[in-house]
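As you look at this complex, bear in mind that one protein chain is not there, while each of the others sits in place.
What follows is subunit A.
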Amino acid sequence: MKQLISFIQKEFYHILRDKRSLLILLGLPIVQLLLFGFAITTEVRNAKIVIFDNSKDLVTQQIISKIQHNKYFILDKTINHPNQIEDAFKEGKIRLAIIFQNNFQNDLLHNNKAQIQIIADATDPNQATTLINYISSIINDFQQDLYNQNKIPYTIKTEFRMLYNPQLKGAYSSVPGVMGMILLLISAMMTSISIVRERETGTMEVLLVSPMKPWFVVLSKVIPYFVISIINVITILLLSVFVLGMPIKGSILLLAFSTLLYIFCALSLGVLISTIADTQQAAMIISIIGLMLPVVMLSGYAFPIANMPELLQIISNVVPAKWYIIIVKSIMLKGLGFSDVFDELIILTFMTLVFLLISIKRFKVRL
């Protein structure tokens, strides 16, 4: 026991004295989370639009001002002829054109019906859909207001609602993914590098000659990085909730427990990598490229798994991040409980055991 404590203390000296690496370990998750949560998001903001308003009456003015005051849209210009719409699209500056019919107010008030045509730049179909959804909800709002004032059902009311993510917020889908990726990469990279470093600098030669048992060495490598990872989890969750506005609808305790299990799984994966890699560079390349690609591509974080070819769907099952992302989404967004994520937790536990078993089997008692 004294040996273990002394070894862990030594690991902390290594970590705390290498200020630059420590900064990366603790700073990287923050930068990545904010980057993925804020900058790189599927949410569309500040989309430029043009409006062709031939009737120029009170109602169209009200609708236009409502659109203008929305943070998603910037009115690029109002145009005077429908022909100009195509030119505006071709210039590539605008994403959306809104065209009011002639005599808009008149038709609306007398026939209870009026038309707005919305044209979207569908070169990016997802973005176009998103923008059309935004616009229709603004117009629906307007109809609702009008109805509340006059109690006359002008035009057709459409119901618009997205489950779990009513405003299609980007952070909702990216935060669980980023958590799954960062925790896996950092934990696996840290442990694998620190074990390989002992072999590369020759200190392993002395450790091997000592009466230290192999699993002692492994354990004392895992524990310090477990602590660092916990700090990372806390910062990630705080940022997600208070900066990116993520809800935690389910139990925080369950979320914490699942996250700790996931970190442990990632750390054991790092130990496994260290038994394969001979140099620190190799360990880093395996952890970054070998893990990053499957995590980004196959975890369901960037691309929906259901849309993948069957072979990739099967392969995605061995990516721990996939299961963790499912757990995080279930707990944070859907507010589900222990019994709902039980299967995923069991899978992660099983993976951890397999990683550890292979690592201890493969751990070299000689050079």
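As a working rule, contacts are C-beta pairs under 8 Å (C-beta built on N, C-alpha and C of every residue); 3 or more make two chains touch, one makes a residue touch a chain; residues count from 1.
One rule holds in what follows: contacts and distances are computed from a predicted model.
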| item | value |
| --- | --- |
| Per UniProt record, name of the chain withheld from view ["ABC transporter ATP-binding protein", "YprB ribonuclease H-like domain-containing protein", "Cytochrome c oxidase subunit 2" or "Carbon monoxide dehydrogenase"] | "ABC transporter ATP-binding protein" |
| Residue among A:N80, A:S210 or A:T349 that touches the chain left out of view | A:S210 |
| Selected from A:R20, A:K90, A:K151 or A:R366 as touching the chain missing from the view | A:R366 |
| Residues from subunit A at the interface with the omitted partner, ascending | 2-3, 6-7, 10, 13-14, 17-18, 201-203, 205-212, 365-367 |
